[in-house]
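My questions all concern the structure below.
Apart from one protein chain that is not included, each protein chain of the complex appears where it belongs.
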Amino acid sequence: MTATILEVKDLGKRFGGFVALDGVSLDVARGERLGLIGPNGSGKSTLVNCICGTLRNEKGSVHFDGERMDGLKAHARTHRGLVRSFQLPRPFHSMTLADNIRIPLLYTVHREDAAARAHSSLRDRCHDLLEMVGLANKAKRLPRDLTQVEMRKLELARAVAAEPKLLLADEAMAGLSHSEVDDILELLFRLNERGITIILIEHIMSAVMRFSMRLAVLVSGKKIADGKVDEVVQNPEVVRAYLGE
Amino acid sequence: MNTTAFSIIVVVIAVALMAAAHSVNADYLYFASYTILQFMVLATAWNILGGYCGYVNFGSAAFFALGAYSTVFMYKAFPLPVPFLILIGGVVAGIVGLGMGYLTLRLRGSFFAIATLALAVVLQTLVVNWDFVGGSRGAYIIRPENIDIAGFEINYIEYLFGLMMALGAIALIGARTIERSRLGFGFATIRDDEMAAEACGVPTLRLKLIATTISGALMGMAGAPFPYYIGYLQPSSAFGLEYALNSIAMPMIGGTTSWAGPLVGALLLGTAQQYVTVTMSSALNLLIVGLMLIGFVILAPNGLIGVVRDRLLSWKRP
Partner (left out) sequence: MDISLDIFVNAIVAGLLLGGFYAAVTAGISISFGMLDIVNIAHPAFVILGSYTAYSVSVNLGVDPILGSLLVAPLFYFLGKLVYQIYYLSFEKRGQESLRGLAFFFGLLFVTEVTLILIFGVDYRYVEASYIGPSLHIGSIDLPLRMLVPCLVALAVFAAIDIFVSRTFTGRAVMAVSQDQLALKLMAADPIRIKRIAFGISVATAAIAGALLIVIQPVEPSVDREYIGRVFAICVLGGLGSMAGTLIAAVLLGVVESLTSTFYGPSWAPAVSFGFLLLTLAVRPAGLLGR
């Protein structure tokens, strides 16, 4: 197993005439906690989409766990342990919360094990995952009965259900109260202790600074900083990007 | 209720209905019931791709006609018993469904819908220009009076009715089995949010291709006996847009998320249409179906099944 789990090399993506990503390179070490910040419109979501296969990058490459990801569809990347949660929650609105959680279990974790899929322990696993985010009592409800905050938690639980090696948490904490942010952060810390590499894309600076071992900053499709949290935060370019907005 | 129990119940009901029809033994009853059953199969087939996955197919007629014209082709080239023709019709239509899906399913749902329209017209044009199957003049199929099955002489129309009843049972059991399987779950995620489905590891393209193939094959199977039923097959009737209207209206009115929806829709609309076409006019018939489709789609998006379900839920909660 290599030390680097994710290798993003010179990634480029444009939408018509607009350059969303301009040669972004990023290396993430196995077990690392990386924070990714940047002003709105800097290309963070596009970067996430390209890494995960939702969008196709025109230039550059993505290597995950030593394997080249270009050309692989999003579901294939999820199967290999590269998992993301969505910035705007995208629950399966016709299914209960428990069933929402079951999908990654059926189609990723146990995709080749019919016996495991039929086993009753699957239901327990769904329950445990919902318990992890405090939604176990709403297991039989539909997503439309949830608050925005609860939907974000469901989104995270569903991503964790896929048993990721690397989790891209895309603004999972927007709109949460202080204690809820703490809860999610604690959850992410626990996941990281189990060996899951986490890239935290966030605007809540206190959370990012507490959580990250390393910080990368994206501005206008370019990475302008990448290093220790204290150093990056004092980088004049970074300060200008944020205060100049 | 597990699948085996359900299958047994369906088979029992099918046999009972066949016995009841046999005791009445009216040709008209067989003809009318055949039509309704045929629509039920078409509606169920459409719903696998449309209701379960959320991809609208406007070209039901194309797959139906593929089955019908496979039969015409075999009739002229190498006659076979109808059950074999049903299988052949299913295979031909399924392959075309797979091919078309491969061309168009990577695009948005609205593009897929438009492409299905295109397919129907392209196929119709090919058939119209193909003299071996009759071209625009049409093809005559001589329907025998009776058929010998295991020593019994059975009225051929009753035989066709029985085959369609069997096909209907297979369609219902198949649809319900899919609905409750992992495949059905996957279909539902595609319908709800395809991007999220991919992110959860659902191979959406593969599942959509499976749905298109099964849907197309089932429609082809429904079309295979049609030339024998009708005796004279013309492209304009086999490829009529009315098939598309019915195969969309019946599930939407009955309810798209369940196997029971197309059944309810077919029984209701099918019977109503038999009545209206005979007593009034076929044009009025289409008007009513069109209005009902619009009405239900606006007012009762989950169909009759949805309405009943909501009623039951509101009674259950104190």
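Before moving on, here are some points about what is shown:
Chains: A and B, in written order; residue numbering restarts at 1 for each.
Just so we're on the same page, contacts are C-beta pairs under 8 Å (C-beta built on N, C-alpha and C of every residue); 3 or more make two chains touch, one makes a residue touch a chain.
This is a predicted model, so every value here is computed, not measured.
Across the complete structure, the visible chains that the omitted chain touches are B. Checked against the full complex, the one of B:Leu126, B:Ile149, B:Met195 or B:Val278 touching the unshown chain is B:Leu126.
Only one of the listed residues, B:Ala249, B:Leu269 or B:Ile305, touches the absent chain: B:Ala249. Among B:Ala20, B:Ala77 or B:Leu107, the one in contact with the hidden chain is B:Leu107. Looking at chain B, the residues touching the absent chain are 50-51, 54, 56, 58, 103-104, 107, 109-111, 113-115, 117-119, 121-122, 124-126, 128-129, 136, 191, 241, 244-245, 248-249, 252, 256, 283-284, 286-287, 289-291, 293-294, 297-298, 301.
As a convention for this text, only the chains that are shown with their structure count from here on.
Computed from the mean C-alpha positions, the centre of chain A lies at a distance of 43 Å from the centre of chain B.
By the touch criterion stated above, chain A contacts chain B in their complex at residues 52-54, 73-76, 78-79, 83-84, 86, 90-95, 99, 102-104, 106-108, 111, 117, 158-159, 162. Chain B makes touch with chain A in their complex at residues 182, 185-186, 188-189, 191-193, 195-205, 257.
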